[in-house]
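Have a look at this one.
The other protein chains are all here in position, but one chain of the complex has been omitted.
And then chain A:
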Amino acid sequence: MAVSAVNLQSLKKSKDLLCIVILALIAILAFISRLLSVVRFESVIHEFDPWFNYRATQYLVNEGFYKFLTWFDQVSWYPLGRVVGGTLYPGIMITSGIIYKVLHFFNFNIDIRHICVFLGPVFAGLTSIATYLLTSEVCTKSAGLFAAAFVAIAPGYISRSVAGSYDNEAISIFLLMITFYFWVKSVKTGSSFLAACTALFYFYMVSAWGGYIFIINLIPLHVFVLLLMGRYSKRLYVAYSTFYVLGTIGSMQIPFVGFQPATTAEHMAALGTFGLLQIVAFASFCRDQLPSESFKTLLKRALIVIFIIGITGFIVLQRLHIIDPWTGRLYSLFDTGYAKKHIPIIASVSEHQPTAWPSFFFDLHILVPMFPVGVYFAFKKLTDENVFIILYSFTAAYFAGVMVRLMLTLTPIVCVTAGICMSYLFDNFLGYKKSKATVVKVEETEEVLSGNESTPESPVSPKINSPKINSPKMTNSPKIHNKLKKSEHNSQKQDNSESPSITFEIKLIVTLSLLLVFCMYVWHCTWVTSNAYSSPSIVLASRNRDGSQHIIDDFREAYYWLRQNSAEDAKIMSWWDYGYQLAGMTNRTTLVDNNTWNNTHIATVGRMLASNEENAYELLRKHDVDYALVMFGGAIGYSGDDINKFLWMIRISENVYPEQVKEENFYNSRGEYRVDDSVSPTLRDSIMFKMSFYRFKDLYPNNQAFDRVRGTTVYSKPIQLTIMDEVYSSENLLVRIYKIKKPDNIGRSLQSAAVFNSGRRRKRNRKSRKYKQQKIDD
């Protein structure tokens, strides 16, 4: 025995070492695979929101923390301005600010931009470690390693964490997983220290991402379901009470969250569960003191009554507007038709669309069918932590189905369950018969060891619990469960010891074919990463005929032009999508940006773009606009341009200005949205159309202008633009900048001035006069 014990010890040690090495390699892999965007393009901040985060981080680093918290940004939302300090989640900025300070303390003079660019990949490495911890907590270490490997390269997560995508989600998936890890662990052990860790990471999560709502509803749901299952325990009480109190106090420290945990409906489930748990705890304490049947039934009824009173009280308070109702974004998750009808600004964002099946497959590949199998295993061994896994899987699957964006929260749990599935599978098919027995033994001893150290769950707690169960109805499940568990243990042992007939040949073939499947997964992930998710979207890439890469850098080109050539206090009007980029790169004042806090202001900008020149000019003057900027993809086939987004702009402004803007006017007589000669007159007169197609025709000889996005010819008559001058169009005509004219100095309207000017020219050339006149009449 002694000899074998030593062997086991050394085996266990080398196993641990191997485990750590593998995990480290996985984390490094997670980091490296996200660098493709830097390799392909350059170290640049991506997309839209990251530009704001970057700008805010710069402000934080330059001006200091306290100034950052009270930052009033005058450059955005002209003329309103924006209270930035109180309306953002500062987690990501503070994280990179701290890293910056620490590195500079050690004299690494690294630029803040590089920290911002590489923050996502670094946290992705940490995420895979956190996933490992969570999975090994609910299953085995090998499952943990599988899960970590899956999550390291799963495209669903890579999409938000490639180098340069400096967004809240980049760090918050790590925080999500680590919070859940500590939660599961604290429920398992009943340690208030671990629960405090949960609360700490929850606080960090609250500071980083609005998705913390998911945590503060999922954990109470877990507690509630455990109570329903009759699995109340002191561990649960300690864990949840500690977590809720500390976590709520912590979350209230974030200015943007403030008193929301006490007043909004999103947080009420947590509060209610907290109250319920106290009552249950009190009741179970009483029952320990007075064991009698009648008390039990009384208790049961009292609990039901309290529950109903709580729910009705909640509804009444909500009706009386003491508790704020759910926000529209959250509400649209449950009533799927809600957003399109009432809040077009939410429905317009492509991230908020429901998810078609190709997206699931694209983001998770072979993990998709493994996901339900993992859930099956969680059901099979129904421990407290597996209940958590089931609830997380279920809710995340639903949310991901409703909103593409929430694929992000689904991805980690899919990796966890797939890891569980794979570890069971390879338990069957890997390893020699001889060594397998020892491995099993090692695992068993391990379980016993760790059980003694930290988890009294399986051997001790059910015995303590079973006499204390609330209702007689519920007593069945844990007992059955215990029996099941024991029998499972036994059968497993038997199976393993017998391990009847899985021959080497079967093992080899199964392992090889699964290896093939995993190779496909890795190829798929690499392909997706390099083709779909590594594009910074501020720099576009296309291929030349010979296959070499052609970089389209129109955005930065145009932004730099503005930076160099406009006055410092110039106000630039564009659709809100480009607000953050404009502010970040040109350092000029914008009217609206991606923080869509003021719907009316956005609708006003939409109205400007949708009105004809006369009305638009009035509005533009009222808002002191100096430059107007539109994206036009017709020349190179960039489909995300403003003409394609225009219908959403119209819908948003129609919601606020139903008199001035009407969607139906922008369709032609056949009810189509066209830009060729059958264009509707209202669309033709709108300045958005004019700004997009102004002189576009001149690029092509004799009326052959072709819009490569819409796939049609364009409106064939020349476009008159009298209220603004074209000052800049980028290389591929992607960005077009117009300068708004000053009012005419002798008080004419700009249109009549333009007519007059062109009329004067008429005198010189009689031939062109007729032509010009015709044009004006049109």
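The definition used in the following text is that a contact is a pair of C-beta atoms (placed from the backbone, for glycine too) under 8 Å apart; a residue touches a chain by one contact, two chains touch by 3 or more; residues count from 1.
Going forward, contacts and distances are computed from a predicted model.
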item	value
Record-based protein name (UniProt) of the chain missing from this complex, from "Dolichol-phosphate mannosyltransferase subunit 1", "Translation initiation factor eIF2B subunit alpha", "Centromere protein N" or "Thioredoxin domain-containing protein"	"Thioredoxin domain-containing protein"
Residue touching the undisplayed chain, where the options are A:362, A:561, A:673 or A:728	A:362
Option from A:421, A:610, A:643 or A:691 whose C-beta touches the chain left out	A:421
Sole residue of A:310, A:401, A:637 or A:718 that reaches the chain not shown, by the stated touch rule	A:401
Touch with the omitted chain, as defined above, among A:11, A:80, A:94 or A:510	A:510
Touch list for chain A against the chain that is not drawn	336-337, 353-362, 366, 368-373, 375-377, 379-380, 382, 390, 393-394, 397-398, 400-402, 421-422, 424-425, 427-429, 473-474, 476-477, 495, 500-503, 506, 509-510, 513, 516-517, 520, 523-524, 527, 531, 663-664
